[in-house]
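Below is a structure I'd like to ask you about.
Every protein chain of the complex appears in place save one, which is left out.
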């Protein structure tokens, strides 16, 4: 048996379709973004191309879900791609052609699924892969998602439950899937009044991946994950979400600091507490009322990228990549920043106040790297905390975003940052 | 427009099929119990014969629900009786023949419904009575019952929601229904994380009854109702449950005292906070593992009947009436006790401690009536509370269960009661 | 034994010093306000003059408390008036001279106390009235007030606890006190992590009043009282607060409607759920930063008085009475309004929505009286609810604030009210 942590030795980097295409993503969208990664980002480590929710629904077309929409499924109650949106899936080929193309670009392919079994399969009295077992037999009828009508949860104790999940992941392995984002499963205290099946379903999914014959990153959504279950998540998943959906909103970004401070001990070794996709660049492309470039200011975008990097969150870009401007591209191609995300160690908060945060880590060469974050609206001065000052010598401080270097004694360094701004320095 | 309180000027008295037949009750069972009431109980005020849950499910046969079982419904997504269990419903007659027979005995007829619209109707893409509206359009997809898979809640704001409920109650009025117990609707804070639709559905049902052209008692289940919504319940319903299902278990009986103490101010004027059915006599008749005579001792049964009476709860017998023994029948035919339930006033707790309770009321003739309850395991002495003693004269005290009368000064009266025992006295 | 409800057969009406003088009230302030009542309000039913908190603290001078300030007490750890502020208390006379003067005006006298025993008495190792018992022996050391440092709660089970409370109320009876507002005692779920002693202390206080030989209204503060304890409060007190301190703030007034809807069943028969003092007229007289005329608009003041009246709350004026303007005085001298407060019955909400409320009652002559409240910011139209319309005849509708009468059929009546406005009509 393989170690599940080998599937994600560093924080996964890639792109996900949700922030730009919502439920309406198509095969063409996936390939366009894959090509952009191949041509612009692959050399920096970006590799996953992830197709988010509703690929099995022919009518999906925007960020809004369709209540009780008909879904495409096979004889064993397994959802399969809608052929009108993913033409290469015709003839029962599922995502295998798409995956092959993406693999051909030197990239990896991921999909999103909802935990559970389609409600439609229950009412059509369909069977699952195990002989004599019907969808209704393994459905956990009260374990329903609060925001999507497609699925019932699976009763992990029902005969056939594991076989059903195994049949899913066997199919995904056959398609060539490298990454699975499972949704409606991470906030395991979501409905305390009820035997919510998520915890057990996570375990079933872990087993199914372990036995499917292919490495896959397991990413759990949505948050907030509860830290009391940190060990369970560490044992079973590679990524898990710390909050509900993250968007281009300063309040959400500010609150993420508190979450990172709570979870940083769980980062590393194939486990990557997940701050969610980067809502940067061109968002909600096909939704007339919502389409926009990210609402974050440039300063806030740098703050966002700096936190995700020094916390070692997965980096999954959310915007439509071909529409990137130069600034957005520059955020994704700074080798110093990506190195911090991929290769630093001993990452931890030093200061966490209402108006500021300071994080520190050791970079891959053992140099201390320190990030100052001004979380307030006003200018604040930052100094290097006493505990990082070991001598009275002159050091070099490299600003990892700007690239400039200054030389000074650490105790003399002082920087003023405007509201919402940040700075990350390598000390050597 | 009529006043909804006129439908239940005194606490409703009758029989309900759940405690004896579970989900498997048949037309024959209803008529057998109706005949028993006609022959033995009607003269004491017992009148409602209520058919509980799953009468629309052909396969229902016990206290256990069948997940995702097929249900009988008409062209407008309205559930109708299963013909195999209710033969007189053939030919689209619904419950009208049964109701007619029961009315012919001088009694009244009631049914149970689950709030909402059948999930089956959603997945079969059925219409409702309003043109162009489908079941799925008014279904509140996340508002599901925790213990039964039949229905989705109704989104009260969806076009067609009121029309759907009106079409239900119009049909019930046509059948001749006098009493409707609506389930999965009373504990309105059941799922605080979600826009649970119950409160709005109660209002829709109120309107539908007001406009259906027939008086119907509206009974809401299950509890616990929350007292912060006491006004809303008072405005809309005739009965509402104070707890989850009540069974023959001393702990549940003991806890009911605390609930009665909390709710007694809401009793009267067509509003009857409901302690639930009387689990007496022969219970779970057709369930081999559960069939039994009530587990309550005789003392506990008297305590139960005394509390239900002096609190003025509805009195709905739960056992299979034809199997009653003499003691059970005697509990239902004590005119003094029934008078307290039907006609007393100013009912209130005087003492409510962990080990005891004392309640008092004025009977229909204005005589004080006092009930002593020993809630502990040990013998306790009771005296008449000081505030009820207005003079130093000799009074008569009639024991309403035993019928004997003693004469004494109130300040001298003292009675010892064994654990779980009670006594109710008229003072005059 | 007397019935505690006889002390407050109708909602108490009077004046309290807190809203105008805070902790710094003096004997002179009390008498000035008493004289105003004698001359202007007594004929309308206003009678109580209540001295609020800190009368035992020589240094109290404003709305702000002094942490750990020295207090005046007698040999038995009982707090007594500070002589510098209440000169007539010299020579151990306590409040007896003040009470006598107020009684001489035909009015009644009340005081405020904090539950418990002075912390100072504990640390000075003082005795209580019971031989051999010290203050520390009955102090509940963890049962402390969250906003005032004067007292420890009393451990109701400690020997001497009842004797201590009895000694307090015996002294108050000797002084001639008619009304006691006990503070830090009403929100009995205040500190769920701890054996908070308030519930038991309420019972001790009830006993002490019953045995002190003088009728006293018992008023409990602060709220929010919890309705699960409604019976306990009804059994022991005459008034209890529904919320935290009420001030001249529309949001607080709007929220009071929800509280009244929750509690109206508990009103009557000597029990008066309490909406708190009327923050009208000249408030915070001696506090330079806070002194003001009420911030409520005239419309809001009428809404306030209408709600307090039709809910039958106690009416305790909070402003410095001698500074009243004509409008303020007019609010207190409308005989129709005061009659509704003092003598109506069957008071209840008919409609309670986010944007509006409608209440109804029967006045002392049996005429329906209806109040419309616009709780929104915008104009709203009100009609008479269907259930109050019994015939198609012409009725007279008297506007109780304006005094004018219109004649119409009830089904035809319609009134538009501006945001925050209300109207109360007698129908005959």
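A, B and C are the chain letters, set down in written order, and residue numbers restart from 1 in every chain.
Just so we're on the same page, a contact is a pair of C-beta atoms (placed from the backbone, for glycine too) under 8 Å apart; a residue touches a chain by one contact, two chains touch by 3 or more.
Bear in mind that the values here come from a model prediction, so they are computed numbers and not experimental data.
Q: So there's a chain missing from this view; which of the remaining chains does it actually touch?
A: Taking every chain of the complex into account, the missing one touches A, C.
Q: For the chain that's not shown, point to the residue among C:141, C:325 or C:354 touching it.
A: C:141
Q: May I ask which residue of A:251, A:387 or A:404 touches the chain that does not appear here?
A: Considering all chains, including the one not shown, the answer is A:387.
Q: Looking at C:6, C:43, C:124 or C:249, which residue reaches the missing chain?
A: The single option touching the absent chain is C:124.
Q: From the list A:69, A:262, A:329 or A:415, which touches the chain that is not on show?
A: Counting the whole complex, the residue in contact with the absent chain is A:262.
Q: What residue numbers in subunit A mark contact with the hidden partner chain?
A: 1, 3, 227-228, 230-232, 235, 261-262, 264-266, 348-350, 352, 386-387
Q: Residue by residue, what part of subunit C touches the chain that was omitted?
A: Contacting residues on subunit C, toward the hidden partner: 67-68, 119-120, 122-124, 136, 139, 141-142, 144-147, 149, 190-191, 193-194.
Just so we're on the same page, only the chains that are shown with their structure count from here on.
Q: Where the centre means the average of the CA atoms, what chain is farthest from subunit C?
A: That would be chain A.
Q: If you fit subunit A onto subunit C using only Cα atoms, how far does it have to rotate, to the nearest 5°?
A: The C-alpha superposition of subunit A onto subunit C needs 180 degrees.
Q: Centroid from C-alpha atoms only, then distance subunit A to subunit B, rounded to Å. What do you get?
A: Taking the average C-alpha coordinate of subunit A and of subunit B, the gap between them is 51 Å.
Q: Using CA atom averages as chain centres, what separation in Å is found between subunit A and subunit C?
A: 57
Q: Measuring centre to centre with CA averages, how many angstrom lie between subunit B and subunit C?
A: 40
Q: Which subunit C residues sit where two or more other chains touch them?
A: Counting only residues that touch two or more other chains, subunit C contributes none.
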